[in-house]
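Below is one structure, written out as structure tokens; the observations come after it.
Only one protein chain is missing; all other protein chains are in place.
Each chain carries a letter (A and B) given by its place in the written order, and its residues are counted from 1.
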Amino acid sequence: MTRIMEARAMHKSYGQVKVLEDVSFDLEEGEAHVVIGPNGAGKTTLFRCLSGETRINSGTIMLNGQDVTGLAGWQRVQRGIGRSFQVARIFQDMSAFENLIVAIETRERNEKGIWASFGHIAPRRAVMDEAERLVHELGLEGTLDDPAGTLSHGDKKRLELAMSLALRPKVLMLDEPTAGMSPSDRSEAVRLISDVRARYGLTLLLTEHDMEVVFGLATRLTVLHHGAIIASGEPHKVRADARVREVYLGQH
Amino acid sequence: MMYDIGLTVFNGLAWAMATFLVAAGLTLIFGILHILNFAHGGFFMIGAYVSYTVMLAFGAGLPLWVFMIGAMAAAVVVGLLGWAVDMFVFRRLRDVEDAYSLIATYALLLVCGGAVQLIWGLNYLSVMPPPSLNSVVFIGDVFMPTYTIFVILSGVVAYIGLELLINRTQIGQLIRVVAVDPWMARLLGLNVTRIYLVTVIFSFAMAGVAGALLMPNQSLSPELGGIFLLQAFGVVIVGGMGSIRGAFLAALLLGMIESFGTYLFPQYPGIFFLLALAVILLVKPSGIMGKEQTA
Partner (left out) sequence: MIDYRVRFRTNLVIAACGLAAFAVVPFVANSGLLFLAGLVAINIVFGLSWNFLFSGVGLLSFGHAMFFAGGAYGMALITRHVPEMPFLLALVLGAACGGLIALVFGVVALRRASGVYFAVLTLAFSELIHILITKTTFLGRNDGLTGIPRPVIELGFGTLNLTSATAYYYFIIIAMTLVAVMMWCFQNAPAGRLLQAIRQDQMRTAFLGTPIQGWQLTAFVISGTVAAFCGAVMVPFTQIASPEIAYWTVSTQPILFTLLGGAGHFWGPAVGAILFGAIDYGTRTMHGLSEITVGVLLLAVVLIIPGGLLGLLKRRRAAASKSTRAETAGERTSETEAGK
């Protein structure tokens, strides 16, 4: 297996508060790597640092063998990551279809340069077709023309996933993809994510709360506690790990 | 050389305190309501015109107490206008985007300018300072008009008064609580709407007084609002939005920069404070007393 993302000795603090201390983290190609941990363990901060939403105070982050520590989020996206947010971020006033058009056109702009679409006003035929294909794949047919802001919670999450897929990323980073969902929606979401992963051959990095989701998706599990990694490995081994049991069972 | 420096410092102080008189109310409203009030300049101007009218009624060569009555009248009239503005405008801006509330206060400024034109006309009007303030004092070689000294002292008094009001009184404490966390204040049973109203009336009354006190220096015209407004904006922003102490220090800093700049390049008055404002904003957008945003 090749290592697609490799972070070494990351430190991150907000003011006086140290959130990540000496965290090293790997992502192997093709795995579905889930980061778990109690509230306040630093999952979301780790996610932000890896995706480039905030910069780390010290340490290095490599992506595909390139040092991306100093790069902003958009530059890391151009180098092959795609991400979602805990509360789905979409373009509220555009229709779901236009959301996808924007995502696809952005990818094309990055691939072919900004003059590729020069002279066109409407999206090109190929872009429209691709958007339609994504709509069908993710089951968004019924909501195509509605302003995205009026979609249901689950549809917003699916739309955001579709937008991330439109970028054709190598690594897909999902921050609590099932947060706020009902149990039935959750298993639906797990099925969708593992479908997508298989079809696109994606490497997944997730943070998650829900154990059903965790064991439904993970090929590797990392446990974060007080800003440090206390265990990492195959899910059943992590489940048996003494310190993990202590953290989870001792506290609750 | 010493003479020039003395005079330049004196001019800088005059600029600073005149601007602070206008900026004080502005920064107070921003601190509490988070509205950057374009209309402040307009109400400042109305204060000047009201006091002009009062002084006109008493005739020429007025003693100081008539001048002060003019200032009182301006405070009352503009304070009442503030009450109306809070009831009909500010209260409805709570849920409006920043850009739109900025534009709404600009609309109010337009209305003020139009009202002044309708009531007082387009002509330039002017007033002499009261005779007791219309002399000069020499300190060393430096020639100081007593009126300008009066303005500087007024600024200092306003600053000290505000600091005491905010930090030493009960209403000041309430204002501070509401400024930090209106939601929590409401939860604790404070009448937040009333505190907003009091703040707005007080801030407007200050605009009125500032207009009245600074009037003798200017020729009154419907454009007066805009001139002081930009200076006051600069002071409020450089001071760190909402901080009284910051506004005071920023007024001194910008006043000195403006004054020394104009001394060195007399052909470009009014430019150095803008340059300083731009540079400071670019280096530290949150102002000299502002907290850095975490985001």
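Keep this in mind: contacts are C-beta pairs under 8 Å (C-beta built on N, C-alpha and C of every residue); 3 or more make two chains touch, one makes a residue touch a chain.
Just so it is clear, the model here is predicted, and its values are computed rather than measured.
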**Request:** Looking beyond the chains shown, say which of A:A9, A:A72 or A:M211 touches the absent one.
**Result:** A:A72
**Message:** One chain is left out of this view; which of A:S13, A:S117, A:S187 or A:T219 touches it in the full complex?
**Reply:** A:S117
**Request:** Touching the absent chain in the whole complex: find that residue among A:A7, A:V23, A:L134 or A:M163.
**Result:** A:M163
**Request:** Identify the residue among B:P63, B:G114, B:P131 or B:G161 that touches the chain left out of the display.
**Result:** B:G114
**Prompt:** Can you name the residues of chain B that touch the chain not displayed here?
**Reply:** 36, 89, 92-93, 96, 98-104, 106-111, 113-118, 121-122, 222, 226, 230, 233-234, 237, 267-268, 270-271, 274-275, 277-278, 281-282, 285
**Where the missing chain touches chain A, by residue** = 51, 53, 72-75, 77-78, 82-83, 85, 89-95, 97-98, 101-103, 105-107, 109-110, 114, 117, 120-123, 144-145, 163, 167
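Note that only the chains that are shown with their structure count from here on.
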**Request:** Calculate how many whole Å lie between the centre of chain A and the centre of chain B, each centre taken as the average of the chain's C-alpha atoms.
**Result:** 50
